[in-house]
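The other protein chains are all here in position, but one chain of the complex has been omitted.
And now, subunit A:
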Amino acid sequence: MNMELSRRSFLKTSGAGIAGTSLGAFGFGEAEAAVASFIKPFHLANTTEARNTCTYCSVACGIIIYSKGDLRKGEKADIVHIEGDADHPTNRGTLCPKGAALRDIVKSETRLTQPMLRKAGSDTFEPVSWDAALDKIARMMKDDRDANFVATNKDGVTVNRWLTTGFLAASATTNETAFATYKVVRSTGILAFDNQARV
């Protein structure tokens, strides 16, 4: 900035400045007027709660999912927070670091939200419908089992093994689901059977 400033007016201005700030420092005038302060509003107010089970391991901790946006009014609901359920007997509200960061898996860009198929010879996955995926899995399992099922061992003892296919089940299930899964998988003769909690 280029302005005409004589020595005298420079001294006058700075003198006034010093006088003003000194008065402020001495507490005259509202130089240090109080400024409003506040506590962040509690952001779970007016959200919708949904009880659920953590997706990760077989401990199956209870969680509460808080979402904003009322579906009944035609709004789009969005998950804003997930935390442990203090009423749940397994975890009493606590969570492990993975569980504590559950919202990030919900929002993750790499999260799998639909069945994907990589066709033979292709290098990319493409989305397919659930029906197509289940049909394909059933067809391939049937073909594989027909070809490789071991009914008896070399001594002629009945063993009913199916060693060429494995099954990986979810861990965050109820006892009833787990029971049914176990019965279905074992009844086919599959031996390689585990759940994702050990992965």
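Just so it is clear, a contact is a pair of C-beta atoms (placed from the backbone, for glycine too) under 8 Å apart; a residue touches a chain by one contact, two chains touch by 3 or more; residues count from 1.
Basically, contacts and distances are computed from a predicted model.
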| item | value |
| --- | --- |
| Absent chain [UniProt protein name; select from "Transporter substrate-binding domain-containing protein", "Formate dehydrogenase iron-sulfur subunit", "Sarcosine oxidase, gamma subunit family" or "Multicomponent Na+:H+ antiporter subunit C"] | "Formate dehydrogenase iron-sulfur subunit" |
| Residue in contact with the excluded chain [from A:T47, A:T165 or A:N195] | A:T47 |
| Option touching the unshown chain, where A:L71, A:A101 or A:A170 are the choices | A:A101 |
| For subunit A, the residues touching the chain missing from this view | 6-8, 19, 22, 25-27, 32-49, 64, 66, 81-87, 91-104 |
